[in-house]
Every structure is written in C-alpha cells, then in structure tokens.
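With one protein chain held back, the other chains of the complex are shown just where they sit.
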Amino acid sequence: MAAQTTAKEQFVSFASEAVEDVSERQHRVHIDDSVTSPVVLYFATGIAWLVLGSLAGLGAAVKFNLPDWLGGTPFLTFGRIRPVHLNAVMYGWASLAGAGMVVWLTGRLCRVPIQKTWALYVSAILWNIGVLFGVVALLFGYNQGMEWLEFPRPAGGLIALGFLFFAYSIIETFRKRQVEHLYVSMWYILASMLWFPILYVVANLGIYDGVTEAAMNWWFAHNALAVWFTPVGLAGAYYFIPKVIGRPIYSYYLGLLGFWAFALFYNWNGIHHLVGGPLPTWLVTVSIVASVMMFVPVMAVAVNHHLTTIGHFRMLKYSPTLRFVVFGSMSYTAVSFQGSIESLRSFSEVAHFTHYTIGHAHLGVYGFLSMILFGAIYYIMPRIAKWEWPYPKLIKLHFWMSAIGIALYVIAMCTGGWIQGTMMNDPSLPFIASVNATKPYLWARSVGGTMMLIGHLAFAYQFILIIYRSGPTRYVPAWFELRQASGSEESKPV
Amino acid sequence: MNLPVAIIIIISFVVVAGALTLAGFVWAVRTKQFSIKQLNEGAKLIFDDEEPIGTPQDMIFQKPSNGSANHR
Partner (left out) sequence: MMFIRSFIFFLGVLAALVLGWAGLVGLPNIMISEVKPPKGLERYTYEQAYGRSIYIREGCLYCHSQQVRPVGFGADQERFWGRPSVPADYVYDKPHLLGTMRTGPDLFNIGARQSSEEWHMIHLYNPRIVSPGSVMPPFPWLFEEKITAGPDDKVVALPDSVAPKGKVVVVTPEGRALIAYLIGLNHTYPVSQVSASNDSTKKK
C-alpha cells in the first residue's frame, strides 16, 4: 500500500510539474507536450473514420453475400458505399492517424518541440471537412469516376490544403532541428512532405482524357502508396521496432540504400494496374520491371526490420506496440513480394480483374500500414495523455481480431480470386461460374471484416477512455513503469 | 511520335538521370557527406541517456510479480 501511494504521489507530481530541468527525459516530455493536442486531434478523427470506414467496408462486403440487402435505397448501393469505404479508410483513417504519428515522430527525431502548431489545427480541420464533404458527396452519387480520385474537386482541394498546412509545420520543425544527423524515418517523412502535395494536385488537375487519363489515374493511385502511405508505415516501423526492443536497427547503411532504391523504383510501378490493357506495350513493361526491381528496397527493409527483431520474439509477449508493428513489417515484406510477382504478365493474366487484387490491397493497407499505425498509437498515447491504457485485455482483443481478421480476409480473397481468374479464363465455363465459385470466399471475407470491425470498436472505446483518463487508475505510465522496475537510480522523478 | 523516338527519349532520360545520380553520389562521397561515423552511429540516433540501448520500452503486458501495477 505504501509503495502504491508513493507511486501515486510520484505520478501526480510528475504529471503536473512544470518542465524546467534540461535532463533528457524532461526535454523529451517537453517535446511530447508540444504535440499533445494536435496529435490527439489527428488520432481521434482518424479513429472515427476508421470505425465509419470499417462499417462501410463491411456493408459493401455483405452486399456480395446478400445482394438484395438494403437494395431499395440508392445511398447504400454497393457502387456508392464501396468508394466511401476506400476514401474513408485511406484519406480519413490512414492519412490522419499517419499524420498524427508523423507529428510525434518529427518532434522526437528532430529533438525540438513542434513548430507552428496552429498550422496542424488548421490542417486537421480542413482535412476532416474535406473527407466528410467527399464522403457525403459520394453517398449522393457525386463521383469523379476514377478509383482513388472519386472525391469532387472541392473536397480534394480541402485535403490538399490541409496537407500543405501539415507539411508546413513538419518542415518548419525540421529546419529548427537540434540534431546533427537525421534518422532514417525522417527521410521518409520529409520526402513524403514534398511528394504528396505535388502528386495530389497534379492528379486532380483533370487535364487528360482517354487512356492517358487511365495511365495518370494509376500513376496516381500507386504513387499515393509510394509517396505517402508506405513512407509513413516505414517511418513508423524503422522507429518503433528498434525503440521498443532497445536495439539499434540492423544496418543503417542498408537503410540508406533502401531509401533511395525505394524512391527510384516505386515511382514507376503505376501502370502494372493496366497489364493487358489498351496502352503501349513498352509502358506496361516499364512498370512491370520497376515492380520487380522493388525487391531491392524491400529486401533492404526486410533485412533491417527482421534481423533487428530476431532473437527478441519473446518481447512480443509483453509489448502491444511491438506485436502490431512486427506484424506490420512482416506484412510489408509479404505484400511487396506478392506485388512484384503479381505484376508479371503470366500472373496478371489470371489474377487481374479478380478479388486477388483486393486481397493484395488489404494486405498492404491493413496488414502493413494500419497495423503499424495501431502499434504507433498504442506507444504514443500514454506518453502524451500521461495516462496508461486502462485495459490490456482490450488491446489483446484488438490485436487478435485484427490479425486473424486480416489473415482470413487475405487468404479468402487471394484464393477465391485465383479460382475466379482461372475460371474466367476458361471459355468452356459460363461467366457466372466464376462468380459462383467465389461465394464461399466472399462469406469468409465478411467474417474477417466483422472481426476487424470488432477490434476497431475495442480500440476506439479504449482510445476514448485514455483521452478522458478514465478506467482503472494506473499511476504508472508505461516508460515510468519499466524504469522503476529496472531499479536504477534514475527511477526517482526529477 | 512513334515508338523509336519514344524509346530514344526514354533512354536519354535514363542516361542523364543516371549520370546525375552517379555524379551526386561521387560528390557526396568526395566531400564526405557520409562519414563512416554516421553510417555506424546513425542507428543509435533514436536512443539517449534516458532510453538507452538495451532498455526495452512499452512492456504493458508485463505481469508484475506481486500483482501490483507499479513495479515488477
């Protein structure tokens, strides 16, 4: 009892005292304090879009199983809630949660409080309004007609503007950095600050038509992964894996090589979405070559992440962040290898136009990116909310629902999709046979999607608890707990 | 524009870009942009005195030995 009171007193005094000392921890806490509100805003709105997007996704999935379900209302037709799902989870959840993680990482990696935080608030507000406007427009049937670019121009404009304010804050913080050299995560973050606004604006100019517009469409969609979503995920993995384990990344030099190979090759992948299509052969071939060349940067990342983790798998038992992030980094290796193979003409002949593509896409944006974002949020929130996650059991529920859910999803979609493609390419079979063959797999997909939704609800509930500092009172924040446990002299609060 | 012209343009792009990249790399190595120190020490940037190498973080699922959340 006495020990607990002491810990409580320590915690209360620690959480409330002003930061004046220049010790490392104080400095880091001061940086964390500077980002608290914007990061919580990004995370909270991102998680709201996660729940909404998951509901839309599940709805779309069930409509494959029960096509007449809620079939009388235009707002809920598959053709509208499917783009709602994609845009809500990509421009809503993944982008906003990613931005929150990027803000926090920038403070830590540049060792300086975040600059121009007002710009982050403006960014979050514009961005969310843009996504909301776009989603509502989609439900009413306003659709620009291109995948990943469905949002009407005003919504896209708000998102682009929101991103620019966000990038401004990050770059200003970078300029005021207190470090001699930049860690590898920061390279990915800085590159994406420059890349994404250009990409998004150019894609929304609307100056092309015909098949050139198709080339532009898929240059954009794959580059959105290349210049924003993947860098965010890799920046997180490069930081959290070594940080949580407590060991440096395996080979910094490989990280450097991997970054530039990534920048060089990934930008040329886009046309692999149009293999067999009405475009010049050389154009498609260039993208297939670039897609296969991605083995180089992906191997560099894989060596770094996996060889850092090897020998420390025991820590997965104790660290929620590590579970999510290692799952994510393994998914990155898997989905990238899969993508390189998928782009080959012989493979694409079967898999293109099928659910296989959908399985691959979800392994990437969920198995890789979203799992890393979950891990990042589990790490960051206690440090800025100054409150521990109240229910570790809910974290475990979230992890297992997400992990099993996405495994089920990807296996079902890739298997079903391959069968679908094989049957589609067999002219002795009527087309409907390829549809019927996928039905059991589509049910499995809905089960997987339901599990993921349950995990997200557990996550969202606990997120609300932590920002309101509810739940069982834990007087010992995560890092504080371990430092006390280590028994060193530094365990006394300053 | 037909195919041979397009291929010539692409190859020129690639050659020029490749040459510039090589030049940049050579410049970087010559002017010691990448010190051996940075390559060896760069991985340690995320650690400091308070969270040093060898100290795992985020042990939320760690079971305390006496049942209390405060210490091991």
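To keep things simple, chains are lettered A and B as they appear, and every chain counts its residues starting from 1.
We adopt the following convention: contacts are C-beta pairs under 8 Å (C-beta built on N, C-alpha and C of every residue); 3 or more make two chains touch, one makes a residue touch a chain.
It should be emphasised that the depicted structure is a prediction, and the values quoted were computed from it without experimental measurement.
Visitor: So there's a chain missing from this view; which of the remaining chains does it actually touch?
Guide: A, B
Visitor: Among A:136, A:202 or A:307, which residue is in contact with the omitted chain in the full complex?
Guide: Considering the complete complex, A:202 is the one touching the chain left out.
Visitor: Considering the complete complex, identify which of A:90, A:119, A:159 or A:191 is in touch with the unshown chain.
Guide: From the options A:90, A:119, A:159 or A:191, the contact with the absent chain belongs to A:191.
Visitor: From the list A:184, A:216, A:363 or A:466, pick the residue that touches the absent chain.
Guide: A:216
Visitor: Among A:133, A:166 or A:268, choose the residue that contacts the chain missing from this document, as touch is defined above.
Guide: Answering carefully, the residue with contact to the hidden chain is A:268.
Visitor: What is the set of chain B residues that contact the non-displayed chain in the whole complex?
Guide: On the chain B side, contact with the omitted chain comes from 1-3, 6, 9-10, 13, 17, 20-21, 24, 28, 33.
Visitor: What chain A residues would touch the chain not displayed?
Guide: Against the missing chain, chain A presents residues 63-64, 67-68, 71-74, 77-80, 82-83, 141-147, 187, 190-191, 194-195, 198-199, 202, 208-217, 219, 223, 227, 260, 263-264, 267-268, 270-271, 273-281, 283-284, 286-287, 345, 349, 352-354, 357-358, 424-427, 431-432, 434-436, 439, 442.
The definition used in the following text is that only the chains that are shown with their structure count from here on.
Visitor: Averaging only over C-alpha atoms, locate the centres of chain A and chain B and give their separation in whole Å.
Guide: Here chain A and chain B have centroids separated by 19 Å.
Visitor: Note which residues of chain A are touching chain B in the complex, please.
Guide: Listed in rising order, the residues are 3-4, 7, 23-25, 28, 108-109, 179, 181-184, 239, 242-253, 255-256, 280, 282, 286, 315, 317-322, 378-379, 388-389, 392, 395-396, 474-476, 478-479, 481-482, 484-486, 490.
Visitor: Can you name the residues of chain B that touch chain A in the complex?
Guide: 3, 6-7, 10, 34, 38-40, 42-62, 68-72
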